[in-house]
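A single protein chain has been omitted; all remaining protein chains appear in their positions.
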Amino acid sequence: MFTRIRSWGPPVLLIAPTLILLGIFVYGLIGAGVWTSLTDNVRGQTTGTVGLQNYENLFNDDTFVYSLRNVGMYTLAFVAGTLFFGFLWAWMLERGARGEGIFRTVYLFPMAVSFVASGVVWRWLLNSNTGESASGLNRLLDMVGLGFLQGQWWTHEGWGILAIAMPAIWQLSGYVMALFLAGFRGIPEELREAARVDGATEWQMYRHVIFPQLSPVALSAVIIIGHMSLKVFDLIMAVAGQTNHTTQVPGTQMWLKYTSGEWAEAAAIGTVLLLVVAVLIVPYLISTYRAERRR
Amino acid sequence: MTTTVLDEVKPTADRKARKAKKARPPQLPGTRGPRSTAVRTVKYVLLLFFLIIVLIPAYVLFVTSFKTGADISPDTAWSLPENWDTAGWERAWSTLSDSFWRTFGLVIPASLISAFLGSMNGFVLSRWRFRGADLVFTLILFGMFIPYQAVMIPLVEIMNTVGAERGIPSLIFIHVVYGLPICTLIFRNYYASVPTEVIESAKVDGAGMIRTYTSIVLPVSIPGFVVTIIWQFTSVWNDYLFAMFFSSAQNGPVTIGLNFLAAGQLQDYAASMAGALIASLPTLLVYIVLGRWFVGGLMAGSVKG
Partner (left out) sequence: MKLRALIAGLSAVALAFTATACGGDDGDNTKDVEVFTWWADGSEKAGLDALVAEFKKQHPDLNFVNGAVAGGAGSNAKNVLASRLQQQDPPSTFQAHAGAELLDYIEANQLQDVSQLYKENGWDEVFPEDLIELLTVDGKIYSVPSNVHRANVVWANPEVLKKAGLDDKPAKDIDGFIQQLDKLKKAGVDTPLSIATDWTQVHLLETVLIADLGPEKYIGLWDGSTKWDSPEVSKAIDHYAKLLSYTNTDRQNLDWPDATKMVIDGKAGFNIMGDWAEAAFQEADKEWGKDYITYPVPGTDGIFDFLADSFTLPVGAKNEEGTKAWLQTVGSAEGQKAFNIKKGSIPARTDADPKDYGDYQKTALESYKNDTIVPSLAHGAAASVKWSTAITEAVSSFSANKDIEKLKSALVKAAEDNQKKQ
């Protein structure tokens, strides 16, 4: 008995603070959040439970449904965009290029900036004025003779949300590039040699040997960008503001509900977001867990 | 993926990797020729093109921050300022200076505390194979991915009930708690790379876990700490969501101040762009000065066990 405590005690002691904190503040609060979403909580005052009424309200609310559609489109664009640029840049840099350090540093630097700060400049860039009073990107497009590309950016109801994905892609493509670069460089040289010995062309080597090796990296990137994307809030607050219709996402909807005192519905939005993220994350975590156990 | 983290984190491994890179033959003879020159030209043109694209927002930020009201008209939107004027910077600094310094008071303790806790957890989880250790680790990891909106309302209620002091104290606590998963992950992967023999020998000596940790593990942990602290520093500095819910312009971090500065109805572009630069300065400095470690942190954030 005593030896058991001796061997169990210290590690438990070291890890206990974290387990307690996370137990309460992650799992406990998720539970409390789900519970709140089933009540009629207004500014912390609850009179009773209402079942799934809050969820019903949300899904009958056009704006909320639209915000879900928006965040879906945003996520697709964000993930696809960062993967495309990140992969392309990594590929161009992977065999070493003159001035590689400079390219890498520049491509990656937006990552160090907050969404709020980059939102300031993108708000200016994505001004929807056209013609004489155009500024920002519209002006630039006009100046370089691409005036026909001028757009109304984030004020468009169908595609506006994709304009918000532009700054997001700008910020995180460098990150995905860094992931892919690490992936490329983790591939043993022997694999390439072997492919060449087999008479494969450069392209065939990439296509059949190198790229398949990178799929775990791509998966990581999808998971990370995807979960960041679903909770988007900062960028929209900074670029378009909280009530702008065309850029509503669950994150801003939750803020609006919270500030108008509708805590129960705000919690319901949080829960919906959690479920969506869980669909993405839980299979990933389970596979990680299995991999762990095999170790 | 584990290896890549270590490449970044461990200086020795990194040096080795670099050597290996140098030793690598640059190109096989057969791949040279006119076609590959063309390919290379295209590659550099593309690289430069993207370089310019990525730098456009930075150019706008910098240039506009030095403009005067008259310069900001659409006609001169993309040109350099007529006269470089620092008034925008002065206005921005007078609005942001308080929250700027305050943010250090948030970021430094938050990142130190969570790094310290993360290192303890990481050590335990990497060395101590108890039953369910993987499950515990996976459960901790999940905390990294939750959308914070899902816990926000109960968190507000708890903070209200406890009567927690709003602003920096609340935020330190929150960032420590929600920073734990990532810090644990970084350290766990880091410690997995510390040679087992070192620790085993200590165990043979009869040193307990806590002594092993303090006398053997901590001394080799500096790289892990640097990576973790940089990661936490950046993400806490750039946080806006928690700041919106638990602080105000009077007691909150610089992101809040910047957002209020920039959302003004008259859109003082010079000041808000200068403000954006001011608010980004510390993280950019960290990135430029400690770039390699910064990337290490990024990698670690992506790594599955």
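Order of writing sets the labels: A and B. Residues in every chain begin at 1.
Note that in this section a residue touches a chain if its C-beta (ideal position, glycine included) is under 8 Å from a C-beta of that chain, and two chains touch if they have at least 3 such contacts.
Everything numeric in this text was worked out from a predicted model, so none of it was measured.
**Q** Going by the touch rule at the top, give the shown chains the omitted chain contacts.
**A** A, B
**Q** Among the options B:61, B:77, B:96 or B:172, which residue touches the chain absent from this view?
**A** Of these options, the touching residue for the absent chain is B:172.
**Q** By the contact definition given up top, give the residues of subunit B that touch the hidden chain.
**A** Residues 102, 105-106, 108-109, 112-113, 116, 156, 159-160, 163, 165-169, 172, 214-215, 218-219, 221-222, 244-246, 248-251, 260-261, 263-268 of subunit B touch the chain that is not shown.
**Q** Extract the touching residues of subunit A with respect to the undisplayed chain.
**A** Within subunit A, the residues that touch the unshown chain are 43-44, 62-63, 66, 127-131, 133, 152, 154-157, 160, 240-246, 248, 255-256, 258-262.
Throughout what follows, only the chains that are shown with their structure count from here on.
**Q** In whole angstrom, how far does the Cα centroid of subunit A sit from the Cα centroid of subunit B?
**A** Subunit A and subunit B have C-alpha centres separated by 15 Å.
**Q** Where on subunit A is subunit B touching in the complex?
**A** For subunit A paired with subunit B, touching residues are 6, 8, 10-11, 13-15, 17-19, 21-22, 25-30, 32-33, 36, 41, 44, 85, 88-89, 92-93, 95-98, 102-103, 105-125, 129, 132-136, 139-140, 143, 167, 170, 174-175, 178-179, 182-183, 185-186, 189, 196, 202, 216-217, 220-221, 223-224, 227, 230-231, 233-234, 237-238, 241, 250-251, 254-255, 258, 263, 266-267, 269-271, 273-274, 277, 281, 284-286, 288-289, 291-293, 295.
**Q** Where on subunit B does subunit A make contact in their complex?
**A** Going by the criterion above, the answer is residues 1, 3-4, 7-8, 17, 21, 24, 26-28, 31, 43-44, 46-47, 50-51, 54-58, 60-61, 64, 74, 77-78, 117, 120-121, 123-125, 128, 130, 134-143, 145-158, 160, 176-178, 180-181, 184, 208-210, 213, 234, 237-241, 244-245, 255, 258-259, 262-263, 269, 272-273, 275-277, 279-280, 283-284, 286-288, 291, 294-295, 298-299, 301-305.
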